[in-house]
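Yeah, one chain of the complex is gone here, protein chain that is, but the others are all in their spots.
Chain IDs A and B follow the sequence of writing; residue 1 opens each chain.
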Amino acid sequence: MRHLLSIEDLSKSDAVSILDTAHELARVSDGAVKKLPTLRGRTIVNLFAEDSTRTRISFEAAAKRLSADVINFSAKGSSVSKGESLKDTAMTLQAMGADAVVIRHSASGAAQRLADSQWMSGSVVNAGDGTHEHPSQALLDAFTIRKHLRAGAHDLEGLTVAIVGDVLHSRVARSNVLLLSKLGAKVILVAPPTLLPVGVESWPATVSYDFDSVIPFVDVVMMLRVQQERMSDLYFPNAREYSRYFGLNADRMKSMKQGSIVMHPGPMNRGLEISAEVADSARSVITEQVTNGVSVRMAILYVLLTGSALEAGSN
Amino acid sequence: MSIALSAPDIKRALTRISHEILERNQGSSSIVLLGIPTRGAHLAARIATIITEIEGVAVPCGTLDITLFRDDLRLRAPKAIMPTTIPPSGIEDKDVILVDDVLFSGRTIRAALDALGEIGRPRTVQLAALVDRGHRELPIKADFVGKNLPTSKSQSVRVLLSEIDGRDEVGIEGEVL
Partner (left out) sequence: MNSIDVVIKGAKLPNGTVSDICIQGEHVVDVVKDYSGPATHVVEATGCVVLPGLVDLHTHLREPGREDAETVLSGSQAGAKGGFTALSAMANTSPVADTAGVVEQVYRLGQEAGYLDVFPIGAVTQGLRGEALSEIGAMADSVARVRVFSDDGHCVSDPLVMRRALEYIKKFDGVVAQHAQDPRMTVDSQMNEGIVSARLGLKGWPAVAEEAIIARDVLLTDHVNSRLHICHLTTAGGVEIIRWAKARGIDVTAEVTPHHLLLTDDLAGSYDPVYKVNPPLRTEHDVHALREALADGTIDIVATDHAPHPLEAKECEWQEAAFGMLGLETALSIVQKTMIDSGMMSWEQVAERMSLTPARIGRYADQGQQLAKGAFANLVVINPTKSWRVDRDLVLSNSSNTPYHGHELPGVVEHTFFKGKQTVINGEVISKGAK
């Protein structure tokens, strides 16, 4: 593996091996070892052309625990976020000797553009591109689900996961639909019809407009962030109505199956898609998702950067 | 392929190593066995069983994966990370016996020493290897050796263990120069 651009082009076996690697890395770093020498001497650049402190910090912690040198390139507001100089930026990173670039960008496909171009030779990790994909988030979500509900197993066979909210604009939803179904879980998308893409019928998931009818049957409820500005684009009448039909509150949580868990990729809009009682309840694994994110991102960097000289040589 | 050690040879070698470990450490009270996956882990477990039989008490035995501590990761295809299991008693102030199947360049053992250093500070670290085939690239030597096997660099030593391979055997492949 040279790049991690999307779940779409990740095989099931590669996905499982990342999860297994993350599992061992979590055990190592849960123990006494806080810092591994694995990527000593490697340079990893966090190229964030869009704000996302949590994802950036997670990748930074992962890289540092593996002893890599980390350069943060926050390009928000600069020319990169306008796009015309992605090429120039890539060539700069190449000149700096970046072994890997972790890129967050508001344009769908930006990570793939970087990887497919001849502008730089390092590995590219997609840390979220527009409304396309967010593969590391899906991997950490799958890792968290497996840990809670399928400990000891390789995949997620037999589980049912509801992904609830703004599917249309969500890269987290796209990556999770693909990964969870690859790993054998059944995925149900729950959203108002306005927030589902035309073409969703081709996805490996079923669709429901009725949260209440779905909630008693699922093992995982994954809530998506809903942005306030969607209201002005006429996707739903107002926050109150959205919450009433698609929010997860304490009342709704009561009808959840025993042992089922609640997830959210963050940042949450407490009171809109998720209530405070739910977010802080025993079912919530939201803070654990953050912890697991570091292990999963360590695994991604390990898998991409091990043997990189081999691959570069063989090309 | 020529056979260097048969199944009974391997059994005898491990028994001898076990006795040597006990002799050197004056019993089993302070020792911790750590096998280096994959085959070193099985060898450590076998030595632990033999020592337990001799001494009548269980000896702490775990595994130490060194993959993340290798200095040649850039050049190797990604390898699955194997479990590291440190016995609950820990390694602090213990006599740690690292167990591996083949001692060659010494780089694996260097990585193992780095890994140990991150976990704690043993009183001593000793090394047991089923086979020492020479060609060291670092100032490392084994304290307990099953068999010294002079080889050429172009040859390869293959260790088969019944836990993984269905039978016990050590063979040398490739031409003798």
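Criterion: a residue touches a chain if its C-beta (ideal position, glycine included) is under 8 Å from a C-beta of that chain, and two chains touch if they have at least 3 such contacts.
Just so it is clear, the model here is predicted, and its values are computed rather than measured.
Considering the entire complex, the omitted chain makes contact with A. Of the candidate positions A:Arg104, A:Arg174 or A:Arg297, contact with the hidden chain is made by A:Arg174. For the chain missing from the display, the contacting residue among A:Val16, A:Ile71 or A:Val200 is A:Val200, taking the whole complex into account.
Screening A:Ile57, A:Ile71 or A:Ala107 against the full complex identifies A:Ala107 as the residue touching the chain left out. Mapped onto chain A, contacts with the missing chain fall at residues 8, 82-84, 86-87, 105, 107-110, 112-113, 116, 129-133, 171, 174, 197-200, 202-203.
Just so it is clear, only the chains that are shown with their structure count from here on.
With centres taken as mean Cα positions, chain B sits 40 Å from chain A. By the touch criterion given at the top, residues 65, 68-70, 73-84, 86, 114-115, 118-120 of chain B touch chain A in their complex. Of all residues in chain A, only 1, 17, 20-21, 24-25, 27-28, 31-39, 66, 302-303, 305-310 touch chain B in the complex they form.
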